[in-house]
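Working notes, beginning with the structure itself.
Our next item is subunit A:
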Amino acid sequence: MKREPVLRVVGKLLIPYMLMFALYVQFHGDFGPGGGFQAGVITAAAVIFYALIFGLPAARRLVPEALVETMVAAGAFLYMAVGFAGLVLGGNYLDYFVLDPDPVAGQHRGIFWVEIGVLVTVSGVMLKIFYMFAGRGRAV
Partner candidate 1 sequence: MTLEHLPALQVMVPLAAAPLIVLLRHAGFAWALAVAASLFAFGASLALALEVSRAGAISYAMGNWPPPWGIEYRVDALSAFVLVLVSAVGALVAPYARRSVAAELPREQHYLYYAVHCLCLAGLLGMTITGDAFNLFVFMEIASLSMYVLIALGRDRRALLASYQYLILGTIGATFYVIGVGLLYLATGTLNIADLAARLPEAQATRAVLAALAFITVGVSLKLALFPLHLWLPNAYAYAPSAATAFLAATATKVSVYVLLRFYFTVFGAPLVVDALPVPQILTGLSIIAIVSASLVAVWQADLKRLLAYSSVAQIGYITLGIGMATRDGLTAAVVHLFNHGITKGALFLLVGGIALRAGSVDFGRLRGLARTMPLTCLGVTLAGLSLIGVPGTAGFISKWYLVLGAIEAGQAWLAALVVLTSLIAVAYVWRFVEAAYLSEPGSGTAVAGEAPLAMLAVSWVMVAACVWFGFDTSFTVQGARRAAELMLGAAP
Partner candidate 2 sequence: MTPAQLIAAALLVPATGAAGIALAGRWPNLREGVTLAAAAALFACVLALLPTVLAGGVPQLFVLEMLPGIALGFRVEPLGMLFALVASGLWIVNSVYSIGYMRGNDEPHQTRFYVCFALALAATMGIAFSANLLTLFLFYEMLTLVTWPLVTHHGDDDAKQGGRLYLGFLLGTSITFLLPAIIATWALAGTLEFTPGGILRGTASGSVIGGLLALYMFGIGKAALMPFHRWLPAAMVAPTPVSALLHAVAVVKAGVFTVVKVVVYVFGVETLAGIRAADWLPAVAGFTIVAASIVALRSDNLKRRLAYSTVSQLSYVVLAAALLTPLSVAGAVFHIAAHAVGKITLFFAAGAIYTAAHKTEVSQLDGIGRRMPWTMGAFTVGALSLIGIPPLPGFLSKWMMFQGAAQAGNGMALAVLALSTLLNAAYFLPIVHAAFWRAPREGDAPHGEAPWPSVAALVVTAAATIALPFASAVPLALARAVGG
């Protein structure tokens, strides 16, 4: 599909909006439907879309495997770091109330970071699965 100009143009036009929409879903998750899971999948979908149009090698150059793996680990680690932050600040594990002097703000803050962790991990996992399966098969 690399030679299809229409697809390439439309793709290039769409991908920024997909990423933007992912961020909207991510940050609106506090107030309405949305959150890290959905945003992560949309982010990954943008990259997968890119890979479909421009080819897997191009996508791999853009988002290398090593980065994907790091994302999977880093997101999970961020989640757990929030948990440990609760411990350090004198609460229980994953205690959001102590993250800010105002408990409600603390809840917001905790959820915010946790959701970012989820976003990173989920998009990482989605890409990892995609790379894993897309990269195989032809070799056999």
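To be clear about the criterion, a contact is a pair of C-beta atoms (placed from the backbone, for glycine too) under 8 Å apart; a residue touches a chain by one contact, two chains touch by 3 or more; residues count from 1.
Regarding selection, all candidates are chains of the complex that A comes from, given by their letters.
Keep in mind that this is a model prediction, so the values were computed, not measured.
This complex pairs subunit A in touch with one listed candidate out of 1 or 2: 1. Interface of subunit A with candidate 1 (complex): residues 69-70, 72-74, 76-77, 80-81, 83-84, 86-87, 90-98.
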